[in-house]
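One protein chain is absent from this view; the other protein chains keep their places.
The first chain written gets the first letter, and so on, giving A, B, C, D and E; residue counts start at 1 in each chain.
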Amino acid sequence: MKLVTAIIKPFKLDDVKDALKEAGVVGMTVQEVQGFGRQGGHTETYRGAEYKVDFVPKVKLEAVVEDGDAERVADVIADSARTDKIGDGKVWITDVLRIVRIRTGEVNEDAI
Amino acid sequence: MKLVTAIIKPFKLDDVKDALKEAGVVGMTVQEVQGFGRQGGHTETYRGAEYKVDFVPKVKLEAVVEDGDAERVADVIADSARTDKIGDGKVWITDVLRIVRIRTGEVNEDAI
Amino acid sequence: MKLVTAIIKPFKLDDVKDALKEAGVVGMTVQEVQGFGRQGGHTETYRGAEYKVDFVPKVKLEAVVEDGDAERVADVIADSARTDKIGDGKVWITDVLRIVRIRTGEVNEDAI
Amino acid sequence: MDAGSVTWVMVSAALVIFMTPGLALFYGGMVRAKNALNMLLMNFYCLGIVPLVWVVIGYTLATSGTSPVIGNFDFFGLKGIIVGQDGGEQLLFVFFWAAFAAITPALIAGAVADRIKFVAWVIFIPLWSVLVFSPIWYWIYGKNAAGELIGWLGERGSLDFAGGTVIHVNAGIAALAAVLVLGKRRGWPGEAMPPHSLPLVLAGAGILWFGWFGFNAGSAGAANAQAVQAFMNTFLAAAAAMLGWLIVEKIRDNHATTLGAASGIVAGLVAITPAAGYVGGMAGMAIGFIAGVICAFAVSAKFKFGFDDSLDVVGIHFVGGLTGSLLIGLFADPSGFGELGTFDAGLFFGGGWGLLGEQALANLAAMVWSFVLTFAILKVLDAFIGIRVSEDEEKQGLDTTLHIETAYNFGELSSSGRSV
Amino acid sequence: MDAGSVTWVMVSAALVIFMTPGLALFYGGMVRAKNALNMLLMNFYCLGIVPLVWVVIGYTLATSGTSPVIGNFDFFGLKGIIVGQDGGEQLLFVFFWAAFAAITPALIAGAVADRIKFVAWVIFIPLWSVLVFSPIWYWIYGKNAAGELIGWLGERGSLDFAGGTVIHVNAGIAALAAVLVLGKRRGWPGEAMPPHSLPLVLAGAGILWFGWFGFNAGSAGAANAQAVQAFMNTFLAAAAAMLGWLIVEKIRDNHATTLGAASGIVAGLVAITPAAGYVGGMAGMAIGFIAGVICAFAVSAKFKFGFDDSLDVVGIHFVGGLTGSLLIGLFADPSGFGELGTFDAGLFFGGGWGLLGEQALANLAAMVWSFVLTFAILKVLDAFIGIRVSEDEEKQGLDTTLHIETAYNFGELSSSGRSV
Partner (left out) sequence: MDAGSVTWVMVSAALVIFMTPGLALFYGGMVRAKNALNMLLMNFYCLGIVPLVWVVIGYTLATSGTSPVIGNFDFFGLKGIIVGQDGGEQLLFVFFWAAFAAITPALIAGAVADRIKFVAWVIFIPLWSVLVFSPIWYWIYGKNAAGELIGWLGERGSLDFAGGTVIHVNAGIAALAAVLVLGKRRGWPGEAMPPHSLPLVLAGAGILWFGWFGFNAGSAGAANAQAVQAFMNTFLAAAAAMLGWLIVEKIRDNHATTLGAASGIVAGLVAITPAAGYVGGMAGMAIGFIAGVICAFAVSAKFKFGFDDSLDVVGIHFVGGLTGSLLIGLFADPSGFGELGTFDAGLFFGGGWGLLGEQALANLAAMVWSFVLTFAILKVLDAFIGIRVSEDEEKQGLDTTLHIETAYNFGELSSSGRSV
């Protein structure tokens, strides 16, 4: 199995989730993260004092998929998350040695 | 070393943590995440308008362990996190190439 | 490519980020997590009833880097995050099979 | 004026002033976190600009002179209002009413939430206050030096105890005009836009209810029997409306909600506003309950008709205010007020259909003027400066883009950053 | 009644009404985030239903007639209460006391937090108000048409200035009965259930203290010397109780806490409630300090005895109310009140043990009635509809399961979702 990890723009999450569902991905886990990259941050001003905030809100999405699906899933994510503006994020793939479904104890392909 | 990652129900965290401590796992890192899966979400209603929230609160737990311990630790987590109800989550194992303890600079087995 | 993951003390984040920038790392993703380890937690008291909170706020930092940079980046993080007090955290390295920049579709080294 | 009544009106003024911060929390909690500060600021800004506009020009236009439609400049810039001469009696009402003038346009903020340019709002508010609020106020409350009602609606016998028509119907219909000019939020209605903090909404609702006792019972202008009755009615109407709304929810949606309770309270308060000093306690309860039920349904109309009234200003203030104002035509009962009962009786209390007709006319007049002027002001503003934020600003949220602040910085990460 | 006093009672009524939203925030901040809305709604609901029940039936049962134990139906549905006839004097107290009637059962919400079915609460509150609150009120405050105390306790000379027995001891012991019927929360006491927002708790405490000036000083029923003294005592008792509680914490736990300060304030306010208009300032300070210290210890009793009084209604309202009520027996000092000093003196001021005995009797009577009736009502409700939520609902939290809402939606993820 492979773990596909994506960093995307928060407001694209619903689109990505729908695209993944369509592509047959039935499970995923997401969380709010802060990204640092080319996009740059923004400044905030409090009582005239200016601060630079370097981090930008992003969403991280993780899905464990079968080996053969990984590249396709990564592409589905990339396609549905794309806005063509800087800061669209990354998708990367890592190897998973074993996965267990806690409820049933099923392992690997059956557990996804 | 191996990284054991688990997605569990939030209210099981204390049980899992205690089980891991008993199993000799001395360090772990957790965070709140949102899960999408078979369990399904819930609806919310605001002034009569209904919304479907697809994501369910989950906790993600990560522990780097020695190679030989990985499967056992995964099983300990699965056993202590099980409620037999849908949405109990997953545990997966990935490979870690190197780990450093920041404080001391110790590496690998010594750093866990 | 390699994924360098670090668990650090929250107030060291700015230092680590600056050190990474200097070391040529142009992108990273961070998030707030809770750590369990040797450092121990703290107690809280509400109306005389005492509770033990085992988890300590930490920051998790992830950066995908080129294969050859991984160890150096891990060391940069470790050096800049070190306070010599217990709870400084860990850095670990895992393997990344493929990475895509969503905006452009570039892959691997070009996508970092 | 006796010291007890001076005290009552001062306290009432303070209470009504407190309502605008209350409204800010009520609305601020209902928008998404990324727009919370913009909402708070739109409300607070009204409490900044309107009192100044009111004492300079709005008050004199709304109260002085002899015309049936608008005041003159006799009190321009508080001219001739000297507390040392009348014991403060006139100035007392200048500021009591200034508080009403301030909250009225603030109500509109709920409709235009999440997408109006702040600079457009900044210009819109004083214009609206002078061009829309002052005239309608004059029509209903304008008096001559002898204290007789001379505004063309008030003179006919229209009743509006504390501003059902002048404030709620007026602001509610202006809200409709505003969203028609402004258009829907991106993503509406498909995307979920849940309140970011319901405790804040409830805190705001509590403050609004509290302040509304000054709004309604203070409008008696003295600590008298009418004030006492208005107080009781304000209490009962809000309570009954809360229940009315919750019952609709329980039956229709199978769950009673916290936002429903808060919304019901406000609907009841809106509805009793025009009627508070004209009806008995059981009628006050009935008006509240009816408004709670009607508004619980009315807030869904926007989905049917497709106008994005973000926080239901139309469904609650327009519909609630109209409901209460018309119900005066049924429930007004001068017999319970002794010598203060100098107004017409409603249909159920022996007064025939006449009063209901007057109420309908007054609301219609206010609706037409308010809708047309609001629409026109915003169209002109849109042509000159544009009234809507860019797509990027709307997506990222107005707080970081328009005010370069963020509402909440809870975590350790949010303190990360350096001064420049 | 002079306009100044009418104003004072109206203001006081508004303040007391504001206390229920204040209590909602105070309690709401103390529960876990997943149950925050349920707590807010339980409180707000009391402000919806109780005033209606009170004006229809509760008020007449609590005040009219000639019996020593319960009123009659003379004022059923506000019958015959016409502001035009008495200048509003009677109606003024109808709503002033309605505010007391509303907050009393709301206090109980703190004990049953996190696990009671909302529908059970909805039914319980009006029943409790009529069956428990009105009778006890009558026993202590019931008067005949000539204005003489005729309730069996009041007539004996029991003192309860603003509701120490009628409200706090009553609600506090009812809270105990309720948790005995309801059982403990799952996980209690092993699991940590920390307050989800202490700033909300403190905001609530601030509102409570503010409102309590109306509660206590308003209970003088006029802007007179007794009101002034009650005001001073309310200020000093809360201040001293805050210090008392913080000192206990510092000595016992080595740290003074914010929740301790808020709790101490409320304990002091509760304790001074029965005594506010009967004691001098230094006695007020002493009562507050004593209550702060006692309640700081009393809240731990639940762990010893194993009853899960979630937010310490017993430890603060029952214990604090009883403490204050009994201390009247020591500190009551009519000599400082001039012609208003028509009550008995306490032990320290030359009055002997008699008053203390009366105070003990009154509290005992209220405790028995309240405990038994509350227990019975909830047992019956439990038998018919069940009063406790399911395990799943309790675990997931009452907000999403009973009210299908969530209190907070801060992040970007929480706006994710689609309308259906």
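For the reader, a short list of remarks on this structure follows.
Heads up, the rule we're going with is that a contact is a pair of C-beta atoms (placed from the backbone, for glycine too) under 8 Å apart; a residue touches a chain by one contact, two chains touch by 3 or more.
Worth saying up front: this structure is predicted, and the values here are computed from it rather than measured.
Taking the complete complex into account, the chain left out of view touches A, B, C, D, E. Among E:P105, E:P135 or E:G280, only E:G280 touches the chain that is left out of the view.
Of E:I70, E:I123 or E:A192, it is E:A192 that touches the chain left out of the display.
Which of E:L23, E:I108, E:L202 or E:L373 touches the hidden chain is settled by the complete complex: it is E:L202. Residue in contact with the omitted chain (choice from D:I82, D:A145 or D:I251): D:I82. Think of the hidden chain as still there; on chain A it touches residues 44-53.
With the whole complex as reference, residues 2-5, 7-8, 11, 15, 32-33, 189-199, 202-203, 205-207, 209-210, 213-214, 217, 222-229, 231-232, 235-236, 239-240, 242-243, 246, 253, 255-259, 261-262, 264-265, 280-282, 285, 335-341, 408, 410 of chain E touch the missing chain. For chain D, the residues touching the absent chain in the complete assembly are 2-7, 10-11, 13-14, 17-18, 20-22, 24-25, 28-29, 36-37, 40-41, 44-45, 47-52, 55, 77-78, 81-88, 91-92, 94-95, 98-99, 118, 197, 200, 203, 207, 399, 402-411, 414-419.
Operating definition for what follows: only the chains that are shown with their structure count from here on.
For the pair chain D and chain E, the fraction of shared interface numbers is less than half, so the two copies use mostly different residues to meet.
Chain pair B-E has a twin interface among A-D, B-D or C-D; that twin, with over half of the contact pairs alike by residue number, is A-D. Centroid distances from chain B, each centroid being the mean of CA atoms, peak for D. Chain centres here are Cα means. That of chain A falls 45 Å from that of chain D. Chain D has residues 189, 191-192, 194-195, 253, 255, 257, 259, 413, 416-418 in contact with two or more other chains.
For chain C, the set of residues touching two or more other chains reads 17, 30-32, 94-95.
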